[in-house]
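Omission of a single protein chain aside, the complex is shown with its protein chains in their original locations.
Moving on, here comes chain A:
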């Protein structure tokens, strides 16, 4: 069967979650004497065998430095590495691989853009972000504002955890030079109407940046349809390796940014008097890149393409609906983030219990969740909580696991009375 016909076969087969779970070796283990229930996918997702194999094979059979070209291994490494870039281009539906820059992750991607805009902003200019951003999409802009005299404007969120679109309209102006917004909130799970925001910001001449870190584990974004100038994400949240991420930059805008770091690979010609830069995307890739990790990300995309993502999305939505229906079974439990359009992420609090206590006692029962401020302190302040407990589901989670989570929460609550 060709790859394509396999993908089609998969698309028509009913979803077999147990078979999918077997693709993720780490899930078949016990933690504290209980079967692992991994519900911390928003922090980092687990890796399928296809990713592990691709990285192993790369080091066993293909590894050398890339783009140095004088020998066979160098060719193999370069071809695997650039093949991964093409896989990312396809995943995002970018126009060209020149628009795909490897970074260490979403954080570095946003920093690259914010740094590159230093010479372009000045006093009176505005950078527009939202109240639900991760620190990685706040602090780089705060620092850019400090460097340039521009000011940072913040789109408020509503109690349910949606962007206040009326406020967005009034905050957006000719002064807005940058709109940087998260596609999906890491705390609330809210899916923002980014295409609409981008279109309006572009009409005012703003550069548009999307933090896609929490979107890519659930959706395949189409950057041309979104119309954004930049889209950033990390491989490790979409079942790929840690240490690598992607900055998509629309070529016409990306090429106007100065280099971010200087060194090997990113240059065209160096003399002691003057250095000229390599072409896109290499201009932004100083030093030897994370080659095996890029290959691993390529394999993760291949793996996702082999699955019926629409069916997975439906399965994830069922998990979230089941969880929502069980909230009332835990007295004093309240969900933070109740937007109509959500990925399967559930932040919650329980009266009288600190998130850290919830996390510790769930761990005793083999259940992994995230607790704390989720690198979104302004959002914690908005909701008046020190932190939340967050269960974040992936397509390999089962309905039984959701039920186990709630049974465990009820058990914990009994310890405190």
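The rule is simple: contacts are C-beta pairs under 8 Å (C-beta built on N, C-alpha and C of every residue); 3 or more make two chains touch, one makes a residue touch a chain; residues count from 1.
Basically, contacts and distances are computed from a predicted model.
Trainee: Considering only the chain that is not displayed, what protein name does its UniProt record carry among "Potassium-transporting ATPase KdpC subunit", "succinate dehydrogenase", "Cysteine desulfuration protein SufE" or "Phosphate transport system permease protein"?
Mentor: "Cysteine desulfuration protein SufE"
Trainee: Quick one: say which of A:182, A:371 or A:397 touches the chain that got left out.
Mentor: A:371
Trainee: Which is it among A:361, A:376 or A:391 that touches the chain not included here?
Mentor: Looking across A:361, A:376 or A:391, the contact with the absent chain belongs to A:361.
Trainee: What is the set of chain A residues that contact the non-displayed chain in the whole complex?
Mentor: Chain A touches the chain not shown through residues 32, 353-357, 359-361, 364-365, 371-373, 386-387, 411, 415-416.
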